[in-house]
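A single protein chain has been removed from this complex, and every other one stays in its place.
And then subunit A:
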Amino acid sequence: MGNEMIETMDRDETMEREFDFEIVMGIEVHAELHTKSKIFCGCTTEFGGEQNTHVCPVCLGLPGVLPVLNRQVVNYAMKAGLALNCEIAEFSKFDRKNYFYPDLPKAYQISQYDLPIAKDGHIEIEAGGKKKRIGITRVHMEEDAGKLVHGGAANLAGAEYSLADYNRTGVPLIEIVSEPDIRSIEEAIAYLGQLKAILEYTEVSDCKMEQGSLRCDANVSLRPWGQKEFGVRAELKNMNSFKALQRALEYEIERQAEILREGGAVVQETRMWDEAKGMTISLRSKEEAHDYRYFPDPDLVPLVISREWVDKVRQTLPELPQARRVRLVQSYGLPEYDAGIIVGSKAMADYFDAACAAYAIAVPAGTEADSKGQERAKQISNYLMGELTRFLNASEKGFQDSPISPDNLVGLLRLLEEGTISTKIAKTVFEEMFATGKAAKTVVEEKGLVQISDEGAIAAVIRDILAANPAVVADYKAGKEKAMGFLVGQAMKATKGKANPGLVNKLLKEELAKM
């Protein structure tokens, strides 16, 4: 399901060479795992909190303390690895990455070096209307460092003093490293989006980029079309949103292209994306690159993972975005576009499925809903992608905390389907439902918004209007089409918009014909 082989796109043939170089990118993503406690101690991982309150001797690396691995971290890392189609290592270990920085209490970070927990995976992305497979080199576990708070300035430069906050030290991370398979900015964005969706679906990370729980670095190089060897790359750091990734890549690609066009050589270095300046800035070159002096951490025994353990974790894997998208298209006939948008957010996709269930159109995977069901599913989709998304965005809410429950949305759709309310009234009802959380029926009853489809009642209203507007009737008779619009409007106004507009039109024409 959704895992059929997808031919890797041959970019030479299919991509327009509007750009003079081929872009080669690999992306490294750090995701904070959604555990309650830190990776090597019992401290909370809760975001924020007063500085240095979520700490203990262990995560502070005080003399004499020892790390003890949190088993839940391994479960989550494994789950992510499996969701990314990786092999899970039966034997892996933790290593020390040694470097000095005030936010790193032990002056080394415990990470995984040559034996990561997961490797050799892939995910499928869609960019530019084409599907493509991006290789996942590895997934490894590590601890986060602390954070420096600079006094009197936003950055170290210009700061009068700097304080260290260690609340974040020891928060468990996984680092997901892609193969250098990414060939365009669009693919990079799609890759990050797909990865984020997978991590959200598996619930291993909350992926809040604004809180730093999902962070992205990219290796970028250019090469002349047709060249096999990679160009010299720069590593870009500090891109904390999709927009930042896009802008940083645009800047960096152009920067490198300019150097190459002028016959220069790109320098291998680490560069930082400066959001405020809108440019990448050199941090350090290859010459001054760190020698991290990795070696196995003697305080932690190697991690041995049994097949049973892997199987147990595998059983907790949910339906992943790719599979879900295929199911939405197959079962409900949703357009690929709709399905793509919906599965892009787990909360939205869950909402969609809940609504289908409420509408009694849910079908098991691999089967198709009938045409009525498909019609209803499309209705749901329209509302999710349109009205509901708009309202949620405006009130900065997600689908998981939508004031309109899937049940209530379906209630509204049923009233529409039955003709109890008009599309126009539905808008009013929707607004009220969003504001109050009430059921559609309740809103309609409370506000007396039931559509008037009683021909006799409408005819009576129409007769009154025609009697009161002889001049307009005369205009209509004289061939002024606009007059008709005015009369319809009057009828709707008289019924407070509740009259069935189709009936109003029909009866009006009939009455006028009689005159």
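Odds and ends about this structure:
Heads up, the rule we're going with is that a contact is a pair of C-beta atoms (placed from the backbone, for glycine too) under 8 Å apart; a residue touches a chain by one contact, two chains touch by 3 or more; residues count from 1.
Here is the rule we go by: contacts and distances are computed from a predicted model.
Going by its UniProt record, the hidden chain of the complex is named "Glutamyl-tRNA(Gln) amidotransferase subunit A" among "Glutamyl-tRNA(Gln) amidotransferase subunit A", "Cytochrome d ubiquinol oxidase subunit II", "Twin-arginine translocation pathway signal" or "Branched-chain amino acid transporter". Only one residue in the set A:63, A:129, A:226 or A:448 touches the chain that does not appear here, and it is A:63.
The omitted chain makes contact with just one of the residues A:107, A:281, A:435 or A:457: A:107. Although one chain is not displayed, its contacts with subunit A can still be listed: residues 57, 60-69, 96, 98, 100, 102, 105-108, 164, 291, 293-295, 298-301.
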